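Not every chain of the complex is shown here; the ones you see sit where they belong.
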């Protein structure tokens, strides 16, 4: 087998050792474009490499996810490209696969076990938000009131992102968080919560949002309150409309993850596993890049301009 | 009071009205920002969507049915409207593309909702499906269709017309509030003063008696569901306008809030009892609660607990105050 | 001026020919003919389950016939629903109440044909006035905005009748309309009927009460087991002949009962008072005191609204919160708190409103009959199927309940048979004190005799029976003692043979009512 991401190999999409197999793509949800891109890319790449690939949607429910594993193990898949619903809740499923001799390649969301997955290609949410936090301080300044919109409570991206952000921002006493509310990664909720937050604290200068959907919702509320010049909005993900919004100066910044990159990488690992390779690094971090007004032109939705 | 009567207000609603009053008073004293005009406008804008759904839900619940599909139908209608206003539909056959004006797109969105509702109605009346199942099926179908239509991507940037609807203000009140308020008054009158309205109550009270009295039960039910669908369509357009985007995740679990509002307003899921006015109160109670808890800066976790408790309390007081209705 | 039936036949307004109707497990109608003539009332008689209601439903467009045809003015018609029948001028008053409890009297009266104004809005004021008029003509004066659910069964029945009368139909079918009524409303109804006849309306009238026939009947048609036994002009029929036609055997004779010596009290009630749920000038029950002796039958007479149902309900612990007073059952003093408690202390109630209170219509005959006695039917903690079957069978036979099987839904039984199931259920609990509210309402002559016999039998077994009835003859015939109630008070007491119908009515009239000199 050859090393991952080697350009000419991936361009010429012949399966390593021309063995082909059935590859399952298990994704936490498909009603969020970010994950759709992740799943579609993984599938496409796997097929490009000559394998069969099917997408399983866990609908954000660990139970459904567990069922998917039962099913795909029963119906003889050779590898799983896996975006977990839950870092802890998903471990059991991955272990089960390992015992059945089916390799699991985790994408984006880490699972809390080093001995379960064949490899994990991770988007470092924490680090990404550290960067965002630093930029936040640069642009907003070292003093002022701000609000935070959390994602789905109980989702560990929610905590990672919040923690990363606060690891930086909390060092400045001048920056006071006057409201912290969950909007469950949802546009509508984000807007309604923001509307109310603005009532209670009309003087905030920034909102940090756990993902771009919420950022867009928050911006909507801010705009209709006519405060778009007073309040800076920060998102996370690098979704299409967020990139556009940054271009239009609506959002201050977002953190670009690289779902396509990660998905491709995972697909290629799986391909190589089927080809016989076994020595994968347990973790391959894929860094998250800060997207701001300055560098937005280098990016498109879910990735950098090629 | 007599004005209220006109809208069909009974002890029941007056009860929920007290619950609402208490809530408002408590919040006004505990947080200054609550009682501002601005915040009032906010609450109005926030409840418009739920109220729009609750109006239709009331019609269905009056017949003794239930409509679980409103959330998904809302999403589908919103997505369709957003999609059509953004890009034209190519018709290779005719060799040209079908352009939609904002108005056209909105009508199309509502029409889609109406169609879904009619389908629900047909399932219930023609095939005798239990409303719960019929509309549960639609919940799943409409959500799927929404994802198909949008490719799970939000459709954003819908232009002025939508913007005006979404964030516009007229005579100090949000345009949305005017729209939904108008619908509320309209249907309050329909339920109180028209034959169709009274037949809704009759069918809910005793389907057999209604049928034997020559009421066209099937017809009445069919229309109840159809209207509920259409109103969900309107709600979908309104939400899309508010968010300036049709998002596939819109409206998830909205059916629960809407049914809750109707029941808090004094309706009975057994059918035959309930009013539009009650639904309005119900929506206000829920809306004010959501808004107030955020203003108070209650943590999201506790919000869930408190919200549950308050709803229980509100309805418990209500019921205690007029036992006869249980 | 109507011709006697025998001579030159005018074309019947509505006619049934060879109508067949079967239900799962039952052949309800087996090729039945019926003629309804202008200005004449055809009284339909027959045992419970004979098929009377079913035939009426077929003729009024509720059920389609399996075979045979219905003719209007000699021309075949097939009504697909009641609306089409009404449009053609055929109206029906169903045996069961068919009202929407949640709507007002006025709304019920005009349901499906509400008067609308120019804008398509309902003309409420007109509806109200019309409604008040219609109810007055039936001798009842109530606020048309009252919710029907709040009315007593009797009042509801009047609404049901007024509703059909309001249709100004050419053919009017009345299925046991008086079963829930008492003297006053019955008289009002019969006046209307006479008037309708003179207007040339064709009437069908189902009843189990012979005394009504001579007041209204022109022809009598008798059914048995879904077949036509015969049709005769009324005057030509003797009562015995009629009974024989109905039950296919000799009329059971009513042995005269000798007055009993006053027995020791099994049920004692002292100063029972029931506060009204809604604010009212007077309590529903106002210090009622009475005794029922071991082995004694006490009949309780009264006009509608007298509060008899409330008395029985209060005794049975249904209005615990609003009830005060003292009750002693078989020497044990107790305050009625719940039906459960009263059943356990040996009191059983057969309620007046069988559909809402007496039965769980969705459950089977067996499940209903055993409902109150399940405790006795357990073997090792589980319900024994055997024991349940035996228990159910015993009462199906004893009550002569006509049902396709023990598993049949009670909903599908004929009215009378439903009533028998209610009685069966209560008897199954083997009560010391029996409270019967209108026990013979809507059941046929044969069954009535059975019930009378049963009541005596139960008394003979040493039980105390308190029976509410609105039929004076029945009261006179049944009661060892007769109590009369009016406006929540006991107004008179008679021993057997002391009272006449006149006395009863006299005592039953509310005090404000001008009493005619005796």
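Each chain carries a letter (A, B and C) given by its place in the written order, and its residues are counted from 1.
Quick note on the criterion: contacts are C-beta pairs under 8 Å (C-beta built on N, C-alpha and C of every residue); 3 or more make two chains touch, one makes a residue touch a chain.
Here the structure is a predicted model, which means the values were calculated and not measured.
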{"item": "Whole-file subunit formula (labels as shown)", "value": "A x1, B x2, C x1"}
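Note that in this section only the chains that are shown with their structure count from here on.
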{"item": "Euclidean distance of C-alpha centroids - chain A vs chain B, Å", "value": "34"}
{"item": "Between chain A and chain C, centroid-to-centroid distance (C-alpha), Å", "value": "73"}
{"item": "Between chain B and chain C, centroid-to-centroid distance (C-alpha), Å", "value": "45"}
{"item": "In chain A, residues with contacts to at least two other chains", "value": "none"}
{"item": "Chain C residues counted as touching two or more neighbouring chains", "value": "none"}
{"item": "Touching residues on chain B, where the partner in the complex is chain A", "value": "31, 33-34, 36, 38-39, 42, 45-46, 143, 147, 151-154, 156, 166-167, 239, 242-245, 247-252, 290-291, 294-295, 297, 299-301"}
{"item": "Of chain B, residues touching chain C in the complex", "value": "189, 193-195, 198-199, 201-202, 204-206, 208-216, 272-273, 324"}
{"item": "Residue ranges of chain A touching chain B (in the complex, touch as defined)", "value": "30-33, 36, 150, 153, 178-182, 186-188, 191-193, 195-197, 199-200, 213, 216-217, 220, 223-224, 240-241, 244"}
